[in-house]
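Missing here is one protein chain; the remaining ones are kept as they sit in the complex.
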Amino acid sequence: MSASTLIPTVAIEEDFRERAHEALADTQLRNNFRSAMDSLMTKRAASFSDAHEREHLRALGNAVRARALSKLPDLLQQLEANLTRNGVQVHWAETVDQANEIVMSIARRRSARQVIKGKSMVSEEMEMNHVLGAQGIECLESDMGEYIVQLDNEKPSHIIMPAIHKNAGQVADLFHEKLGVDYTKDVDQLIQIGRRVLRQKFFEADIGVSGVNFAVAETGTLLLVENEGNGRMSTTVPPVHIAVTGIEKVVENLRDVVPLLSLLTRSALGQPITTYVNMISGPRKPGELDGPEEVHLVLLDNGRSQAFADSELRQTLNCIRCGACMNHCPVYTRIGGHAYGEVYPGPIGAIITPHMVGLAKVPDHPSASSLCGACGEVCPVKIPIPALLRRLREENVKAPDASPRIMRGQGSKYSRKERLVWNMWARLNSSPTLYRVFLKAATRLRGLTPSNVGPWTQNHSAPKPAARSLHDMAREHLAKKSGDPR
Amino acid sequence: MSELFYNAVPNATRVAPPLPTPRQYPSHKPRKVYLFGTCVVDLFFPEAGMDAIHLIEREGIAVDYPQGQSCCGQPAYTSGYTDQAREVARSQLALFAEDYPVVVPSGSCAGMLREHYEDLFKDEPETLLKVHALADRTFELTEFLLFVCKVQFKDSGAPVKVALHTSCSARREMNTHLHGREMLAQLSNVERIDHSHESECCGFGGTFSVRMPDISGAMVADKTRSLIETGAHQVLTADCGCLMNINGSLEKQKQALRGQHLASFLWQRTGGQQ
Partner (left out) sequence: MSARQNILNKLRNSLTGTTPVPDNFDEVLVTQPWTYTPEQRIPQLRKLMEAVHTEIHLSTEQDWPALLAQLVTDRQLPSLLIAPTTAHGQKVTAHWERNPGLAPLKAYNRPVEEWKAELFNDTPASLTTTLGAIAATGSLIMWPTPEEPRLMSLVPPVHFALLKASEIRDNFYQVQQEMNWAAGMPTNALLVSGPSKTADIEQVLAYGAHGPKDLVVLILEDA
């Protein structure tokens, strides 16, 4: 009989549990993820071989992000002013609907038929492909991994490597089936096929969409990193470039980018730098021969201001979207990205999604973790992820009428029964008398331990209390020592 | 360190605490220590608690085991029941009030005392003083034996291969994995073998193991397989939550391999009588 058997397991949101269960049974998926995550972890470690440099750089990254957040509204205004001065049109959206409206109005004005996208997780929050598609506008992904998942009508399963859940054979099948090319498993050939298809799309597109890795307030600059070149293509070839980003992505100074860029590329893929670092500060100027005529930036809130409002939860917004947390997460490794069912998977997904869609929609996110802390250990900007998960659990089990209201969906896992159990547990553990009575009962009645204690015995033999508690043995031992027959 | 931001405006943007400096240990053995047994040891592995007491007493140090102790509060804390955790933590604080070191045969519970009691009492400046004082004199068992007692163990056992598993919070909050390794390295007949994915969580995570049994089960299955693959005769750990998890799984799988608390192993290997 242990405390754990007294906790009634509140019915878990079926979707997450079902998805996790399916993923766990999918050997192919687990193997794909295991080897991919191992590889990414090794790469990151090799890239940060100097522990001193690594820890000080993480501290600097954290300080730079904290400084930016501490001045966020001022920096956003400064960013807007400088971007505007540079000829970039800045738009603000509280919700994804508003953001989509902004994009649609630009598309309509330009009579756009084809949109080509560089990689943007914010555009996934917006479900931009779907929204534009419903209006008859082709919105095609150009990042190879994103292109692959789009072709297969899937969502990305990782924020840096969207098709990481697939192996070469699966991609070969997909290309063969959907593109009609000869079957080939050769990765170089598959990439060349993608290159050929997408080159035509860069050529034709009316609008290019991108994300933003860092928006520099000081100079009015959008900084984008990539290895493939599709980002540069999407932001240079089409006559219109729309960049979409979260309001938290602004940094104060250009020099602030230096440590963040190093942390990002080394944490994500173990690279000293990406193939391209693309710094855009405006549309085509008179006399320039290429580049978009129009450049737009859409600043999206979508729940970030909720995280911002609470000093502890605000740290969630330090994130520079490197993916290291999910690469090191033993839960993510085993269930993959799709099981989370939302845009951002893994540890960062667990702490940011509740702000974006409300806790009621993702009530299990905060609990999808053993709090092992591997994520917090590698986060380049030192987000205290385990502490934030714990905090979200606290918000999750608050009474629905509890105040202050911190979050949408607060109290979505509230259970009177569960609360009662924990109250009893607290009473038991704060009263030496009660606790000793409990110990006596548990040890004496150990033979009555049922062999099936619900979720515990799914994976373990039934736990049996010892014949005597430590309280008992210690008291006897110490009494003997002091010669005091108690 | 956290005094800095607890004195700041409550809605101030937080900066991570400064990088920790290596812990300074007392230069002399104390005459007396408290033992904080932990609830899991109390009910499921009391022999580990007794062996911890034996190991300490053999160093000439008296052990006080306050009978009023129960649990550090971690299960409620990690489940989001902060008020309940605070209630239990407060009662423990009162029991370890004298200025003796508190030795804990569990890295995760030691970590709770040292790192998280701060958070529980962040709105009570006076209690915080007690919390800081307690944190300063809280030691995980292996740490205490190595750096305060400066033990030099002599191995009196037959050659054996072991695998060492360290709980995540012990590893990340208390560096227990390093202390465990150093401790075992003192035993000449003990060969310690690294298991694959050594630093990966065993899947216990307290209530995680019952809330998410599918995922937890997958993690402990991988952990046990990795431990078995080392060919070790024995699994050792300084954390009883993990021990319960790993042993429970091994038993269900009908595997021969079992885990033992590091304290018991050390006591037995160095000539201690049961």
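Annotations
Per-chain residue numbering starts at 1, and chain names A and B are given in the order in which the chains are listed.
Following the convention adopted for this analysis, a contact is a pair of C-beta atoms (placed from the backbone, for glycine too) under 8 Å apart; a residue touches a chain by one contact, two chains touch by 3 or more.
Computed from a predicted model, the values in this text were never measured in an experiment.
Per the touch definition above, the residue from A:Arg34, A:Arg67 or A:Lys464 contacting the chain not shown is A:Arg67. Of the listed residues A:His176, A:Arg284 or A:Arg468, the one in contact with the hidden chain in the full complex is A:Arg284.
Checked against the hidden chain, the listed residues A:Asn100, A:Ser120, A:Gln150 or A:Thr221 yield one contact partner: A:Thr221. Although one chain is hidden here, its contacts on subunit A can still be listed: residues 32, 35-36, 39-40, 50, 53, 56-57, 60, 63-64, 66-67, 70-73, 76-77, 92-94, 98, 142-145, 148, 161-164, 166-168, 171, 187-188, 190-192, 194-195, 198-199, 202-203, 218-221, 227-230, 232-233, 236-237, 247, 252-256, 258-259, 261-262, 269, 272-285, 287-291, 299, 301, 305, 308-309, 314.
Subunit B residues in contact with the hidden partner, per the touch definition given at the top, are 9, 11-13, 15.
Rule of thumb we're sticking to: only the chains that are shown with their structure count from here on.
Rounded to whole angstrom, the centroid-to-centroid distance between subunit A and subunit B, based on C-alpha atoms, equals 30 Å.
The touching residues of subunit A, counted against subunit B in their complex, run 2-4, 7, 9, 12, 17, 20-21, 24, 55-56, 59, 62-63, 66-67, 69-70, 310-312, 314-315, 330-331, 334-335, 366-374, 376-377, 382, 384, 387, 390-397, 419, 422-423, 425-426, 428-432, 435-436, 439, 442-443, 454-461, 463-466, 468-475, 477-478, 481.
Here subunit B touches subunit A in the complex through residues 10-16, 18-19, 35, 37, 39, 41-47, 49-50, 53, 57, 63-65, 67-71, 73, 75-85, 87-88, 90-91, 119, 168-169, 172-173, 199-201, 203-222, 244-245, 248-249, 251-252, going by the rule given at the top.
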